[in-house]
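One protein chain is absent from this view; the other protein chains keep their places.
Chains: A, B and C, in written order; residue numbering restarts at 1 for each.
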Amino acid sequence: MSGNSIGKLFTITSFGESHGAAIGCVIDGCPPGMALSETDLQADLERRRPGKSRHTTQRREPDAVRILSGVFEGRTTGTPIGLLIENVDQRSKDYGKIMDRFRPGHADYTYYKKFGLRDYRGGGRSSARETAMRVAAGAIAKKYLAERCGVTIRGYLAQLGPIRAEAFDWAPVAENPFFCPDAGKVAELEAYMDGLRKSGDSVGARVNVVAEGVPPGWGEPIFDRLDADIAHAMMSINAVKGVEIGAGFASIEHKGTEHRDEITPEGFLSNQAGGVLGGISSGQAITVSIALKPTSSLRLPGRSVNLAGAPVEVITEGRHDPCVGIRATPIAEAMLAIVLMDHMLRQRAQNADVRTDLPDIPAHP
Amino acid sequence: MSGNSIGKLFTITSFGESHGAAIGCVIDGCPPGMALSETDLQADLERRRPGKSRHTTQRREPDAVRILSGVFEGRTTGTPIGLLIENVDQRSKDYGKIMDRFRPGHADYTYYKKFGLRDYRGGGRSSARETAMRVAAGAIAKKYLAERCGVTIRGYLAQLGPIRAEAFDWAPVAENPFFCPDAGKVAELEAYMDGLRKSGDSVGARVNVVAEGVPPGWGEPIFDRLDADIAHAMMSINAVKGVEIGAGFASIEHKGTEHRDEITPEGFLSNQAGGVLGGISSGQAITVSIALKPTSSLRLPGRSVNLAGAPVEVITEGRHDPCVGIRATPIAEAMLAIVLMDHMLRQRAQNADVRTDLPDIPAHP
Amino acid sequence: MSGNSIGKLFTITSFGESHGAAIGCVIDGCPPGMALSETDLQADLERRRPGKSRHTTQRREPDAVRILSGVFEGRTTGTPIGLLIENVDQRSKDYGKIMDRFRPGHADYTYYKKFGLRDYRGGGRSSARETAMRVAAGAIAKKYLAERCGVTIRGYLAQLGPIRAEAFDWAPVAENPFFCPDAGKVAELEAYMDGLRKSGDSVGARVNVVAEGVPPGWGEPIFDRLDADIAHAMMSINAVKGVEIGAGFASIEHKGTEHRDEITPEGFLSNQAGGVLGGISSGQAITVSIALKPTSSLRLPGRSVNLAGAPVEVITEGRHDPCVGIRATPIAEAMLAIVLMDHMLRQRAQNADVRTDLPDIPAHP
Partner (left out) sequence: MSGNSIGKLFTITSFGESHGAAIGCVIDGCPPGMALSETDLQADLERRRPGKSRHTTQRREPDAVRILSGVFEGRTTGTPIGLLIENVDQRSKDYGKIMDRFRPGHADYTYYKKFGLRDYRGGGRSSARETAMRVAAGAIAKKYLAERCGVTIRGYLAQLGPIRAEAFDWAPVAENPFFCPDAGKVAELEAYMDGLRKSGDSVGARVNVVAEGVPPGWGEPIFDRLDADIAHAMMSINAVKGVEIGAGFASIEHKGTEHRDEITPEGFLSNQAGGVLGGISSGQAITVSIALKPTSSLRLPGRSVNLAGAPVEVITEGRHDPCVGIRATPIAEAMLAIVLMDHMLRQRAQNADVRTDLPDIPAHP
């Protein structure tokens, strides 16, 4: 394919521009017989949806998704699931000013050089609007993995600019607009974001995602390793600049004796590996951390050039997220779910009849 | 494919176990007409080869590669290039002791659970031995990219355990066994590695890779982004636990005004993006940084279980790298070359006839 | 992917059931800059559309296609083109009678055994309704190939049941409802079809497709041969049971001296090969012939079993084509166009800079 598909057996093919007629995707490879309806997708779409708090873009996207195929009498049929969201709130006028110039830090210039023309309306294909389809497709994978495989996938905001979550609890994640697991930091985050918004600037963030309940054996040597496919999926999200599995960059200063996760009959004694050994799941929690850059859509003027190469000043008006990382949590969960779903199917295909006498080694708590 | 291939148009399919009869790969998609011989591959294989200094495993692998097909009268024919390295120094006896147990931090357990059996000789398929084929294939991509596209790909060791390169110069990289760009640190590295080796422990490292001369336009939206494919390729290397593009994790604390790379007619004013915008090359240097974990093959005893689930002590004798990161530089260069070669071909396919009046914006020095 | 995509660089991913909400597809890989609008697609959709003569099903499908993405200001942008046709004339009641039984000669039984459930409305995913999307996608390929590569793709009905076209002329093909190149046979075809319709039975057909103007060099050894990919694409059309390239099955009784297409400086002396040698286009006309089975949807009772395995009688009411081959011509043209478009892009990728002094050998007239 030419770049708009992901997954080998659970394949998502996405289309649509930010301000075109609609965005959509095709999910090919969902097993038959799973109960599925639009409401199953809407929940995660809501978590991603902008405009829910004053800390995200006020662009109003109802994001009402339609299932066009692949579901009959409330169950998946095994045929491709077509999803569609019509674009309703397009406000193209917001973008007229930038049609002749390249916003710094955006894909305007690279799309123009690659394709020779570009849909400048709201960033066209390169807009974060596209991630709505990742979330919708990911919701299907999450549902299947939860119901059939006992896998739970959850994410949270680990850091926003200078502010790190210190305490950790899953409960508050769903209760604040930042997906922050440290309830004590929410006020500080509110204040910081208010100041940031007033300043007109933006900031980066770190999002962590965890998959629990993945059995040993998912992932393929040598190139389609589970961690390699996760890195691919995460880096394919707008604004992501770094990916870590397990100890990640901290491994640089680790000694082998502290990093290798020793094993006892009672279970693994640590999880520096982040649940993946040799590209294959170990049965421990799969832990992923990603870095998101600050958005480059700012009302503070930036230097750039126009189509003629002449210097211009760029001011991005309209509605933008001062921290795109805030809404990235459900997107990162979706991408992890899509990769795990794909590798679960691959494991089934090749190793359906593998049995060993050795029980699974318990994960490190 | 089932995991042992990488690349869509420039496709590497790899096979072979550490202590089997041979390792090899097939390179499908190399354009015809390029001069190629074994000596073109041997240079990078030498850079990766163990046993060149006291700081790497003393396993002796001549790593003499044979080109079996795809080259006629000294030029590539456009048909698949088959490469083969016979395994000569196998010393299986070194590994007899671990046939019934799982080395902690290795793929022994995950391979066993996935496949129900495993080739325990030297780690079998999961051994770093496999990376020799990445280097050989990468050498072909590097040669084509250099000769036909003016792209230069170079890497270096940025950090080894606690020791960071501070000064930077490409010259010393080729002149010390660590690929270190800071000549002033070499003595410190020597001493540190000697101590580490005596202690029986191992340590992690950071390797950086840079591609210069990549024109704007390589990379595909949405999922096959250039940076996403780079992340996939890098994370597929043994022991890699993290990948950064451009500013990477530092982006978390960046403000938008400092991160967005502003543009003037004279060129980009910075390169926080690492040469990729919206998944497409910008014409700036593509900068990648990876974290490698310390090897888990230690002579210091570690706790684990055997095939029966009973507790055992694991001691890895034989010859191992106290820092696998030292030899990772040519491997990382190879993977970057393979990804760039693939995307160069994809750009040619889809956008061969794209022309714009706008000259390329110069890269930030 | 899981079966609903075709093409490596020009990739069509299709979705939708006969009587679901809509059918659609995503075309990923269309080069940018080509003028494109719905009217470009509608022409071929009209040629395929049922209900245009009394000889095809009277099901009324306006088949109004919407372009949802990938086109901006009238030109393709290089991003995926999303196409959608809402299903308007569903008449599910026609099919209520067969929900509990398997129509002989249909996919009812195989879908049920594969997926454990099926959308029985009008055949669901296995309905010929799906071919509308092939035609729409093929129209894009045909337009690009015609405008940029000088390739013309045309098809015709070579045989309908016992009636063979004997005279050949392209002119009448567009002027009769059978796509028959032998104007003298049209009356006979009319009479035959009227009798067939009265009898309640159906009949098979042969459709030929020809691509002219394809330069030498399209197609890849060894498995992705141009003729192999054509065979795949043709056999993927509902009801196709056989595919021939060039002389096809007549080759069985050929002598080598008569079959090999000799060459003179003035050109090839024959075209038994059908324009493909070693899987690569030779510059001669690419000639393909396919056999289509008679539809199994008959009002004449047939024996079958129901979901409980009990014997039942099946009568298919509703509107059906007594000869599905009649409408297959634009579908076969579309599939040939899709394959050629894909291989043109692949040839560009790998061999963009190949030049030879030898001029192309002229095709046999």
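Throughout what follows, a contact is a pair of C-beta atoms (placed from the backbone, for glycine too) under 8 Å apart; a residue touches a chain by one contact, two chains touch by 3 or more.
The shown structure was predicted, so the numbers you read here are calculated from the model rather than taken from an experiment.
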{"item": "Visible chains that the absent chain touches, using the contact criterion stated earlier", "value": "A, B, C"}
{"item": "Residue, one of C:S18, C:T56, C:T76 or C:Q159, that touches the chain absent here", "value": "C:Q159"}
{"item": "Which of C:K185, C:R225 or C:R327 contacts the chain that the document leaves out", "value": "C:R225"}
{"item": "Interface with the undisplayed chain - residues on subunit C", "value": "1-6, 12, 14, 102, 104-107, 109-116, 125-126, 130, 159, 161-162, 201-206, 216-217, 219-225, 227-236, 238, 241-257, 259-265, 269, 272-274, 276-283, 291-298, 300, 302-305, 307-311, 346-347, 350-351, 354-361"}
{"item": "Residues belonging to subunit B that touch the chain removed from view", "value": "1-5, 8-11, 13-17, 20-24, 26, 28-29, 32-33, 66-70, 72, 75, 77-82, 84, 114-119, 121, 124-125"}
{"item": "Where the missing chain touches subunit A, by residue", "value": "8-9, 29, 31-33, 78-79, 148, 221, 345-346, 348-354"}
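Here is the rule we use: only the chains that are shown with their structure count from here on.
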{"item": "Chain contact graph, described as a line, ring, star, complete graph or other shape", "value": "complete"}
{"item": "Rounded Å distance between subunit A and subunit B, as computed from the means of their C-alpha atoms", "value": "26"}
{"item": "Residues within subunit C bordering two or more other chains", "value": "8-9, 29, 32-33, 78-79"}
